[in-house]
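Missing here is one protein chain; the remaining ones are kept as they sit in the complex.
Note that the chains are named A and B in the order they appear, and that numbering of residues resets to 1 at the start of each chain.
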Amino acid sequence: MSETHASAQLIGRYVGGDTGIPGDELWALEAHLENCPICRGRLAEVVGEQTPDVTSMLSGIWSELEPLAVSAPEPVRRRRWVATWASPTLVPWLGMTALVMGLALLVDWADTTAGRPSLVQLLAPVAPLLGVAVSWARGLDPAYELTSATPRAGLYLVLRRTIAVLVVVIPLLLLVGWAAETSVALSLLPCLAFTSATLALGGVIGVSRAAIVLASAWVVLVVGPVLAGSMIPLVLDPAGLPLWGAAFVLGVVTVVARSEAYTRLGSHR
Amino acid sequence: MDVLRSVKGNEDDEERLVRRVAKGDRLSFEELYRRTSPWLIVRLRRRCSDEQIVAEVMQETYLAVWRAAGSFAGAAAGGSAVGWMWTIASRRLVDAFRRRAHHAELPVAVLVETVAPAAEEEALAGAVGDAVGSALRELAPELRQVLQSMVLDGLSVRETAVLLGLPEGTVKTRARRARIAMREALS
Partner (left out) sequence: MKGDEQVIRAVNAAEVAPTTYAWEIRAEGLRVKAGRRMAVDGVDLSLGAGVHGLLGPNGAGKTTLIRALATVLRPAGGELELLGASVGGRTEQRRLRRQIGYLPQDFGFYKRFTVREFIEYMAWLKEVSKKDIPAAVQRAIERIGLADRADDRMKTLSGGMIRRAGIAQAIVNDPRILLLDEPAAGLDPAQRLRFRELLRELGSDTCVVVSTHLVEDVAMACTDVMLIDEGKPVFRGTPSELEAAGGAGDAGDSPIERGYTALLARHQPDRGSR
């Protein structure tokens, strides 16, 4: 199609409020005006020449409008993208996680007894749980009820938030592990297993409660006895990895099967 | 306010103006108003005969443009500034009609074009394809009005119902009939 424009006569009829313009011409004209600044300019001229009442309306509107246009320009958009991944209340908990791991690191450095199990290595599997607890937390997330009522609520959102946690915590663990000169690579699968178990159990009793239960169980049943020296760290043995893998898969299957739980308020009060 | 000033700009001018408005540039805002308000007010007046409502909608639209210019600059990749402004204006018009919906004494009239047997009209050459053009021309005015609201103005069924003062069911029926009529005319 060529670059044709509206005729002066048609524009004049349009501006004048002529109700007799054939339907297709009117349609074409309005569509064209939305795309052609030249014809809009010609329309402006016609308005100025032929319809003084419209011109005065425009001046009136402007004079009322001008004093109201005073606010500051819009701020930066960074937060919006981040909020679609990490839960808005996540940052303090990540800070807490970093603090805990930092302390564990200091303890490891301070205590140089040979053969002593590394606190960093022992705590690594439950390190993400502080952050995961916030991904679907009734008590910790002020907008919990609002969020669970939305279309995007559900497994997808919970996973997105969990991934945001892991993306920060796992590199943190690797860094701390390197600094402590222990291998935390072995702990990564247990990390994932604990994460999926927390989400799975969370579908039943609430994710924050599940995180507390599992983390406490780990500390009481494994970390404590190991530090007290009465138990060899079997659970962190490479031979135990398949078991962790199985636990991870079981957790994932449960989470997917019970995914509807994340779209509703927990039935417990 | 000098509306007589002729505009010889290229198509990107309005977009550039909006970007400057996003930074708080009031001169660009005034320029944007100068360029676009005649077009917008004429288009609105052809949909609402109540001048007070039109003035209200114009003011709300430009105020929204001032406040939300940053969002346009950020979001619309390849959209036209003027199209964005029409989206805002049309929704504000619908809201204004909603506000008055419960005032039983005020049925706000909307202009309906009658089909004119125009013989020697200088049509926009090739503007709407001939088959589509004659199909549109032949469409009953109330059907074309619904189609115009939904397609040209981009309103939803609900919004069209509010604007035209019709029940939603009627809007849907007319839209269906319009589609059928257009399809028949084009086949």
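Basically, a residue touches a chain if its C-beta (ideal position, glycine included) is under 8 Å from a C-beta of that chain, and two chains touch if they have at least 3 such contacts.
None of these values were measured; they are calculated from a predicted model.
Contact with the chain that does not appear here is found for just one residue of A:Pro67, A:Pro151 or A:Gly229, A:Pro151. With the whole complex as reference, residues 1, 3-4, 28, 31-32, 34-35, 71-72, 74-75, 79-80, 83-84, 88-89, 141-154, 157, 259-260, 263-265, 267-269 of chain A touch the missing chain.
In the full complex, the hidden chain is touched by chain B at residues 60, 63-64, 67-68, 71-72, 74-76, 79-80, 83-84, 87-88, 91-92, 95, 98-99, 101-102, 124, 126-127, 147, 150-152, 154, 156-158, 161-162, 168-169, 171-173, 175-176, 179.
To be clear about the criterion, only the chains that are shown with their structure count from here on.
Note: centroid distance chain A to chain B, computed from Cα atoms, is 36 Å.
Chain A meets chain B in the complex at residues 1-2, 4-7, 9-10, 14-15, 17, 19-38, 40-41, 43-45, 47-49, 54-55, 57-62, 64-66, 68-69, 71-74, 77.
By the touch criterion given at the top, residues 1, 3-4, 6-11, 13-14, 22-24, 26, 29-30, 33-39, 41-43, 45-46, 51, 54-55, 58-59, 62-63, 66-71, 74, 80, 82-83, 86, 111-116, 118, 121-128, 132-137, 139, 141, 144, 148, 152 of chain B touch chain A in their complex.
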